[in-house]
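Structure below; questions to follow.
Excluded from the complex is one protein chain; the other protein chains are retained at their positions.
Each chain gets a letter, A and B, in the order it is written, and its residues are counted from 1.
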Amino acid sequence: MRSPHTTDNSVVLRLARQLSRHFSPAWLACIPLAAIITVVWGTAAMAQSDVAIDQAGQVQIILDTIFLLIASVLVIFMNAGFGMLEAGFCRQKNAVNILSKNLIVFAVATIAYWAIGYAFMYGEGTSFIGLKGFFFNGSSIPYTGEEWYIEEAIDGETVQVLQFVPESVSFLFQVAFAATAATIVSGAVAERIKFDAFLIFSFLLVAVSYPITGHWQWDGAWLYEFGFHDFAGSTIVHSVGGWAALVGAAVVGPRLGKYRDGQVHAIPGHNMSIATLGCLILWIGWFGFNPGSQLAADAHVPYIAITTNLSAAAGGITATATSWVKDGKPDLSMIINGILAGLVGITAGCDGVSFLSAVIIGAISGVLVVFSVAFFDAIKIDDPVGATSVHLVCGIWGTLAVGLFTQETGLFTGGGIQQLIAQIVGILSIGGFTVAFSFIVWYALSAVLGGIRVEKDEELRGLDIGEHGMEAYSGFVKESDVIFRGTATGSETEG
Amino acid sequence: MRSPHTTDNSVVLRLARQLSRHFSPAWLACIPLAAIITVVWGTAAMAQSDVAIDQAGQVQIILDTIFLLIASVLVIFMNAGFGMLEAGFCRQKNAVNILSKNLIVFAVATIAYWAIGYAFMYGEGTSFIGLKGFFFNGSSIPYTGEEWYIEEAIDGETVQVLQFVPESVSFLFQVAFAATAATIVSGAVAERIKFDAFLIFSFLLVAVSYPITGHWQWDGAWLYEFGFHDFAGSTIVHSVGGWAALVGAAVVGPRLGKYRDGQVHAIPGHNMSIATLGCLILWIGWFGFNPGSQLAADAHVPYIAITTNLSAAAGGITATATSWVKDGKPDLSMIINGILAGLVGITAGCDGVSFLSAVIIGAISGVLVVFSVAFFDAIKIDDPVGATSVHLVCGIWGTLAVGLFTQETGLFTGGGIQQLIAQIVGILSIGGFTVAFSFIVWYALSAVLGGIRVEKDEELRGLDIGEHGMEAYSGFVKESDVIFRGTATGSETEG
Partner (left out) sequence: MRSPHTTDNSVVLRLARQLSRHFSPAWLACIPLAAIITVVWGTAAMAQSDVAIDQAGQVQIILDTIFLLIASVLVIFMNAGFGMLEAGFCRQKNAVNILSKNLIVFAVATIAYWAIGYAFMYGEGTSFIGLKGFFFNGSSIPYTGEEWYIEEAIDGETVQVLQFVPESVSFLFQVAFAATAATIVSGAVAERIKFDAFLIFSFLLVAVSYPITGHWQWDGAWLYEFGFHDFAGSTIVHSVGGWAALVGAAVVGPRLGKYRDGQVHAIPGHNMSIATLGCLILWIGWFGFNPGSQLAADAHVPYIAITTNLSAAAGGITATATSWVKDGKPDLSMIINGILAGLVGITAGCDGVSFLSAVIIGAISGVLVVFSVAFFDAIKIDDPVGATSVHLVCGIWGTLAVGLFTQETGLFTGGGIQQLIAQIVGILSIGGFTVAFSFIVWYALSAVLGGIRVEKDEELRGLDIGEHGMEAYSGFVKESDVIFRGTATGSETEG
């Protein structure tokens, strides 16, 4: 749809026909001349028309740029969503720690991806990894001008024409995406991970692991060639964060008191208001995440927004219903996670499934996430915010759903098994790499830092005091104050 | 301003004149030929020019699309605004319940409007109701391509030209609007409505009632023909939500302890921080709500943004002043409701009143809302968040204001009484329908569910435990804990 070149060769013949139709024979002697002139004119007019088309084309490129910028802002806003969600789902004694992690992680990711990650992901290199463009420096962006404005000779004049969306805006959009992967990890290891361990892990995930697996697909390398489809990153972003989160949660171990006496003890979050706010911020952030992945402002963008929204809605409703039926009452944390599950589930296929399929994908995501949370508790992997269930389990489901529901290529929609096989290969290869990377890094960090988990005393008292020397809600009386000061038991209180 | 067709017939005459002016008589023999050729050329060049104009026109359509998408995102963000506002204005023991309602209501509204509401509102049908397009399915949107790209023969070439903003983005914008109406109800019936009763009512409001009255005006049916003007929905959205809220609050009855011993007992909200955040989110959400209702990106859009902003500011200031004078101190909840009152008040006329009129409309809204809150308490209709005062009273005022202040048609601005009469007809017809619908549905729900209000014990203890089995602020000591545990009175505590 962008600046198509309308070739006008046929126009001369049409003109000749029109002349012969509308004018008397006497005049027709002049036709040969007219023909010549119109040929010349045709050529020149095309050039003229090119200028005009380029004008509009330029505006389209700027529109693409602004759209991607806004999408980037929405995705960056997701950091606030994750921050509020994860803080709200944890205990108040660890709130400062979680907030600090979720705030600084975007700063760390920005620098890591700028210095290293972007080159590994999108630089020239091998099919496995990119190798050029460290410290993305702006020499290739419009600021200096030369490279993105290509000189074109039009009618003897040299005109500078902007050819593509400036790389700067692509970089910004990719930075926002890269940070998301790291943020997902934050929630799963919350309330017991050391602050420095998390920072270093996040840096390495964004600088090395995420860009490598991202390169395989989004830079058009081997996985893309294989036919894998992951439009906005159910696998490339969410399951990568989810795998790293799962390994982290497994390595660091469950929180004190979570699994004792053979039972699962629910540890309620301290602030459902900000958790709900976080969910709603993430919901609107996804309107940057998925539609923005079109990487251009075109007529298909709102289609993607609708599949995204329908899946989120369906996920929220089925999670509510499942929670209601399973546990007797509709749990707010399940409504929240159901919506997020629907969002993650549709991310891979949001560009190519029908609206009804989007509802189905979301509905299944909402059911999955409720049972997944119970499953991980059953195998004693403690994930305080359900990040693994939302991002890993529904990320995998969403990636498989591409092979089932995508129009024309899906198993249920007229295609064969081929797409589904490509999806499985993508899930396994990216998952395998991320799990291996995460294990190595978490264990290396454990060796270097003398463990990645805070001391038992610190965990009981809360990481806010231990890691940051401050508390989140000064001036309020907490249950732990009453218990500590009043009865002085202090064993595994959850205040 | 969109792609106007410049007709070039006059160009030939002008060319002939230029020729005769600039060249010697000898050459002028060739003029007839030149005339012919330029005629031909004129035709062809126009076709050429059409292509160019279409190029730019296409970009404009994409710009419209992206603008509407962003406006939709802002309106969807209003769910976070309503959620924080309403939760903050209620007691902490009911926070999970209100948050759950405000979160799931957008999911329910999305599905309800997709399956049914959109067809009733914008489908082909009668002047009363639309009847086609259930389960809006994307067959008419760019995904499949055929219908929105119209084939045009240009210079013998067939080109696919995007003709209109894709229906998908209109649908998304309408979904966001529909959800707003339901969200308004949530606050007025807060702290005592059953969760399932609210969900079913919301589904029916968005699926049936809101689309029918919306169809009358925004699908160009009888009310539109009558001359009613409601640019962005003071009546169609806000007063519809307000009427449903009023009926709901009246039917469900006031909260325990609100009106006792012949007095009004203020029940303070539990979190003014998130309530203020909610107000500010709504404020920016309105920049999607009102300017987005232009349904196109054009030069008038920022005008609408300014009237909206001025009215909000004026409403906030007069509500602050009124509250200060009336009650001795400026009440934060009145500042918040004053701003919202100004926003609701300007919604109907934001496209056509002068900036000064916008300030006046907002200023009156801010005064109105303070007295309206007192009025509803005087008639013992208990609305915990003031939704009826903000959305119904100021929605009606804003709709009337169109008949008073709109440039050229308003009573005070050079027009006659005609516009004002049309406004009154619109208010009464839409209000009448919505009230009747709401009464029927609330009473039917009451019959089916055995009442729409929770048990007295549950209301005292809080709906969070009763309806959801969890609390919003785990780990904090609440006044109710101290009272229950310490002195065990338990009578109508407000913790």
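Miscellaneous remarks
Throughout what follows, a contact is a pair of C-beta atoms (placed from the backbone, for glycine too) under 8 Å apart; a residue touches a chain by one contact, two chains touch by 3 or more.
Everything numeric here is computed off the predicted structure, so don't read it as measured data.
Note that of B:97, B:320, B:365 or B:423, the residue touching the chain absent from this view is B:320.
The hidden chain makes contact, of the residues A:62, A:424 or A:444, with A:62. Of the candidate positions B:122, B:283, B:376 or B:442, contact with the hidden chain is made by B:283. Those residues of subunit A that touch the chain absent from the view are 32-33, 36-37, 40-41, 43-45, 47-49, 51-52, 55-56, 58-59, 61-63, 65-66, 68-70, 72-73, 76-77, 79-80, 83-84, 87-88, 95-96, 99-100, 102-104, 106-108, 110-111, 114, 135-138, 141-143, 148, 154-157, 159-160, 162, 166, 168-169, 171-172, 175, 195, 271, 274, 277, 467-477. Remark: the residues of subunit B touching the chain excluded from display are 1, 3-4, 6-8, 10-11, 14-15, 18-19, 23, 27, 30, 33-34, 37-38, 41, 45, 48-49, 52-53, 55-57, 59-60, 63, 67, 70, 74, 91-93, 268-274, 276-277, 279-281, 283-284, 287, 291, 297-303, 305-306, 309-310, 312-317, 320, 327-333, 335-336, 339, 354-356, 359, 407, 473, 476-482, 494-495.
In this text, only the chains that are shown with their structure count from here on.
Separating the centre of subunit A from that of subunit B, both taken as means of CA atoms, is a distance of 29 Å.
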